[in-house]
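Here's the structure we're looking at; comments come further down.
Here the complex is missing a single protein chain, while all its other protein chains stay put.
Then we have chain A:
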């Protein structure tokens, strides 16, 4: 998630990058309910691994339906009329969120180190980008807390009418493993800002930063039961949430495949409201009049950021015929200069994929690319003998019917295709069930605004990629999601 606009913005400077903490002890590995730490009802635990060396970091209590039930009960109680959370001034809710942001700032180094070890994320990225986004999102939502306005409405007849924008209630939130802490904050910040209570299930691959947040939530002074965190697996703890008869809303970020299951469960159970942030196969369209260097760089980062594990990855790059060859040449050059390794070390530019399942899926798709006739320009296989590392891979001469052009890869694999006309590329860009993001590189105003209107994507970037900020809504068209975050 590259922060745009920082080039021309003198005031906030990125903080100096410290070193990651050595011998960091993982303190929080239990289930967080009512501001207390609990063992799992079943007694079971599960293991959490470091994807850079495949070693176990620690064990975490494994939540299942019984633990979710406890958490929902606590959240329901905290939401009762007359409870501290319900009677609190809205401005005070905002104060608590700002306080939480202060604590995240204080413990930025700890959180960044944990995130890098647990998620295989580059430490520099975790510290500067992920933690930066967390703090800003908390502060952004803190500001909204006492500004959630209803309306008075001039109704026909002798009536006085007004609307209230009330909190929904107990919100279940299921978090992915690619941006564990950021996605955690994206969900709890607006939920709490509006006065809801939450039951959060972090991804089983990456529960550690979420659990650490439990300790900060308690320290900030949120009343017990407002935030509850139940680590566990999707088919057990996750399903318990999406099926729960006493959960009023579920918000999920993850694959489209699982998103469909969640919405189905919501329909079958109690018609709980659903927000989904799912996958993408986002088109990145480069015109001949674009600034070529800028376009190559953005296209590169837009795909390879965090080992390609982004829902917004620009994984179909359409380049206008006249500049195609030059674009491919520069993209290969850019992808070749990579140092892979331990994400905690400075100078490392690419870390591991999150786990074996993803690792194998990506390699399989790379093979399909080779088989189906795409031209492998560089990379194309695993790297190193420990950890789930894959070489940065570039395919050119990709055609729309290939698997690598249709399926979400979620790995460091860049597809570059050719186009001739505007109408053609609009059609091809939109020819997918996904619709999360898109980008267009051009200096022509007319083209830029035409694409902004024509592309079926929740976010359209013009002459940039991955420009995201707490103030901008984000979400998908079609099967990339339902609803908007931020």
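Definition applied: a residue touches a chain if its C-beta (ideal position, glycine included) is under 8 Å from a C-beta of that chain, and two chains touch if they have at least 3 such contacts; residues count from 1.
Please note the rule applied: contacts and distances are computed from a predicted model.
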Listed names "Dynein light chain roadblock", "Calcium and integrin-binding protein 1", "Alpha-endosulfine" or "Retinaldehyde dehydrogenase 3", with the criterion being the UniProt name of the chain not displayed: "Retinaldehyde dehydrogenase 3"
Of A:51, A:94, A:341 or A:412, the one touching the omitted chain in the full complex: A:94
Identified contact with the non-displayed chain, of A:49, A:140, A:359 or A:434: A:140
Residue ranges of chain A at the interface with the undisplayed chain: 5, 8-12, 84-85, 87-92, 94-95, 98, 136, 139-140, 142-147, 149, 160, 221, 223, 445-446, 449-450, 452-454, 470-471
